[in-house]
Every structure is written in structure tokens, then in C-alpha cells.
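For this view, one protein chain was removed and the others were kept in their places.
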Amino acid sequence: MITVNHYIALSAVLFVIGVVGVLTRRNIIIVMMSIEIMLNAANLLLVTFARQSGDMTGHVFVFMVMAVAAAEAARGACDHPRVVQEPRDGGY
Amino acid sequence: MTPIKIPSIALDAIGPEMVLTATAMVLLMIEVFADKKGRDHLGYIALGGSVLAGALAYKLSGVSVTTFGGLYVVDNFSTFFKIIFMISAGLTALISVKYAQDEGINHGEYYAMILFATVGMCVMASARDLITIFMGVEVMSIALYVLAGMTRTREVSNEASLKYFILGAFSSGFLLYGMALVYGATGTTQLQAIGKAAGLLTGNPMFIAGAVMMTIGFAFKVAAVPFHMWTPDVYQGSPAPVTAFMSTGPKAAAFAAFLRVFAEAFPAMKEDWWVIIWSLAVLTMTMGNVVALVQNDVKRMLAYSSIAHAGYILVGLAVASPAGSSGAAFYLLVYAFMNIGAFALLIVAAGKGERTTTYQDFSGMGRRSPLTALALTIMVFSLAGIPPTAGFAGKFYLFMSALEKGFVWLAVIAVINSVVSVFYYLKLVVYMYMRDEDGEARPEISVAAPLAVAAVVTVCAVMWLGVMPAKYIDFAKSAFLPF
Partner (left out) sequence: MILNQYIPVILMMLVAAGVAVAVLGLAEFLGPKVVFREKMEPFECGENPIVSPKQRFSVRFYLIALMFIIFDIEAVFLFPWAVNFQALGLFGFVEMMIFVFILALGLAYVWKKGALEWE
């Protein structure tokens, strides 16, 4: 039987994986993936609690977080070619 | 189908935010649709937008309204902070005009990002719900990540942008996870409802873990030691006007959200959390000041001094009283003027490409450009907290609130720290007036008109707030939060 506690544990594990990934990896892409894992761990937690209490707020929160995560990913991806290559003039 | 009940929406309460957003979008459209000449006015449009938004915010003083179904609140606290943000954004736009033209970043995006960040800051100050706080934090942060890397041809700027992004997103993760845990423990995201539920939850591990992780998230955003690692490099690498902006407005916004969350959602934990904030405050100001002592670069020194100032402001949070929170708010207002003023003069002295920012480069400034040197001296005196400048009034009011509540040791440590800081601030004055030039070629000091205006405004504000602070302190007092 899968209970709320299982989801909480899973989300905690995911969050820790994300934190360790950010702190130990030196590859920007992997660091960004780790950050996404952290955010999604929080998302999982929010959805779990929302389901548990039958409250919609958690679901709405997750929508917002997804939009933010997308913006953040886009922002982070912009950095990558700039840092890896010589910055070139003209054109984005 | 039964219609969904739409909560009441007070559009007049979000006037400042709407003005800022509209101005930012207009700037973006000008960037792509206007010809090159149109770009000369971008900075002034941004300035106009922030002034108008500031006026609208000021008109809302005294108003107290919770709207958007409890997501958003406009009260004196948020109004006071919004005025700080508008001052910060407006002055930043002003000191950016010349800089942006010199560095080739005179784009609509640059000013639009400043305004978008300001919108995020306003949302943070007005949020009364975890969702709105998170959205505010992210709107502000993402715009700032872009701003930090605006000068794409400078390697340090790219590095600053990347570092800021990684650590900012990392701290957002902590903040969000903490929010999720708090939501799980209390079943709500509304701050006041959390506050009510928290009374029954003392000792609940999930709730405590959530509160602690949110504290870590906020500590990152205000650059409190030991969560400050990103600050020096980011502040040094970012374009100077952006650094001025980041160290004032966004910092104030993070403090605003920090204060509101802990005043409204976690009042039940007041007995425990002052220990955490107390240690954060002491660590932050001591670390910031001690490391600032040994810097050779003025911009980096200002970065560390910014950490130290965050420490002083944390004193107001540790006190957790109305006087403490209004003291912090007043100090942030003063800090916005003096730090942006200092950076305006740094831009003047550093010249194109920010090549000359070491102490050595300021030698003989008193002779080369007496007015610049005088203005910078006033800023530095204020940062050090020497009367009759505003820095003194701010520190006095802040530390008094600690004494009132019996935090004698905290006040003593803060005063010792201020004394230490005098040393490295006055070092700059010594270089400007008592060292002769070393004969190296430095760019001619020419003060562009917008920079001169910004310098005059900040000098006047710093002197005025220092000599006649009573009225503004009263306003700050009306902006307290119930602890």
C-alpha cells in the first residue's frame, strides 16, 4: 500500500539527489538538471499534500512552479553557449 | 454549469505594478520597432515609469486592503517598501544611461529587465500567500540573472551571471521545498492561516523543517553568511549599475518578504527563531566587515560591505518587534540612497570598461575632480554611519530597537562592527585626499549629466535623511508589522 509517507520519502530523496548534484557536479547541464530535480521534488510534495487534503491550492502552486521552472531553464540554457564559447558579437 | 465565484479584485491597489509592467513592455517594443535614435531615451522612459509608479505607491499610503482572494495585500508596510524599490529602480535607470551607451548595452531589454525585476519586488512586498511570494521571488530573480550578464563581452560578467543563476535557482529550490513542507503541515498557503494553524503545531517536525528551509532560501537571497558565497563575485562581475540595483532593491524585497513571512506565518516560533536570526546577523556583519578590510578593489569592497549591511538589517529581524521591523525598513531606504550614490560615483571614477576600480585608482581624486571626491566622501561617511549623515540615523534607530528589547550584546557587536567598517571606508577617503597620483595614466574624469543628477539627488537625500529623519522614521513606524 502506497501511503502519503511514501511520496514524502520519495520527494525527500529526489530533493537530496538534486542538492548533491548541484554541489558536486561541475557540468553546467547536469547542475541545471539537478536544480530541476529539486523543483520537481517540491512539486511532487505539493501535489501529494493537495491530494491528501483535497485542496486545490497545491495543484495551482504546481502550475506556477512549472512555468517558473521553464523560464529558469530557458534562462540557464542561454548561459551555456555564452560561457562555453567565446562571446561573439551580433545576433542572440 | 455553475459559475465560479470570482474573488474581489482591487485594481487600483496594484497601480504601481501595472504601470511598471506596461512601461517595461513599451520599452521592449521600442527596442524592436523604433530606429536607433529612439534608444537614447530608453533610460528616461524607465525613469519616468518608476517615478509614476512611485507616485502611485505613495498615494496608497494609509490604505490597507487585502485583495485577489487573500493573495495580495496593500498596507503601509508594502507601500514603504515599494517606495524604496522605485527609488532604487529610478536611480539605477538614471546612472545607467551613460554607462549603457559606453558599454554597448543600451537596449530596451536592459531597462525592461530592471522594471520587471521591480515588479517582482513589489509582488514580494505585497504577497500574503506562499504562491505569490514564490512568483515574486522568481520574477525578480530571473530578471536579475539576465541583468548580471548584460555586458556579454566581459568575461567576468558572464561568470557572474552563471554563478548568480546557479546559486539563485538553488536557493529557490530550498525556498520552494520549505513552502511545500509548510503547506503540507498546515494545509494552506495563506500566511495568516498558516499563522493560525502553526499555533497548534509546535514541535511538528515537518513544519519546523519547512520553516528552516524557507529561512535558508531567504538567507541566500539577502546574502546572509554562511549563504553569501555568490555575493562577492556576482557583485564584482555584474555591470556597476546592476550591482547598485541588486544590492539595494532586491535585497530590500527579500527582507520585506522575509519579515512578512515570519511576522504573519511563524509568530508562534518567535521564541526559537530569534536565535537563528541572531547568529545569522552576527556572522553576516562580522564576516562582511572583516573581509572588506583586506580588499584592494573598491567594487569588491562595496560587495562585502553590502553583506555587512545585510547583517545590520538582520538585527532588526532578530529583535522581532514593530520597532525592529520599521528600523530595518528605514535602514533599507537609507541604504538604497547611499549605496546607489556610491556606485554612481564609482562609475564616474571607473571610466569606460570599468578598468580602474582599485583604491590606487582613487588616489589624488580630491585634486583631479574635487566635486566627485566630495560627493563620494559623503556617501562613504554615510555608509560608515558617521553623523550627520543618513547612515548614522538609520543605524541609530536600528540599534536602539535592539536595546529596547534587551538585545544588549547584539547592539554592542553591531556597534563594534560599525567601528571596524569605518576603517575601510575612510581608507578610500585617505586615498582620495592624502595620496598623490602615482603617475599612471587614468582616464579623464568627466561626469555625464544623468550621473551628476543622480549624485546630487543621493547626496541631498543622504544629508536630508540624516538631519531631518523624524518624518520618515514616523512613516517607517506606521509601516511596522505586528509581531
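Letters are used for the chains, namely A and B, taken in the order the chains are written, and counting of residues starts over at 1 for each.
Just so we're on the same page, contacts are C-beta pairs under 8 Å (C-beta built on N, C-alpha and C of every residue); 3 or more make two chains touch, one makes a residue touch a chain.
Since we're looking at a predicted model, the values are computed, not measured.
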Per the definition of touch given earlier, which of A:A9, A:I30 or A:A67 contacts the omitted chain?
A:A67
Absent-chain contact - pick from A:A9, A:I30 or A:A77:
A:A77
Note that subunit A touches the absent chain at residues 63, 66-67, 70-71, 73-74, 77-78, 81, 85, 91-92
Go through subunit B and note every residue touching the omitted chain.
1-4, 6, 25, 28-29, 31-33
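By definition in this document, only the chains that are shown with their structure count from here on.
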What residues of subunit A sit close enough to touch subunit B in their complex?
8, 11, 15, 18-19, 22, 28, 31-32, 35, 38-39, 41-43, 45-46, 48-49, 52-53, 55, 57-58, 60-61, 64-65, 68, 71-72, 75-76, 79, 82-83, 87, 89
In the complex, subunit B residues that touch subunit A
130-131, 134-135, 138, 142, 145-146, 149, 152-153, 155, 158-159, 161-162, 165-166, 169-170, 172-174, 176-177, 179-181, 183-184, 187-189
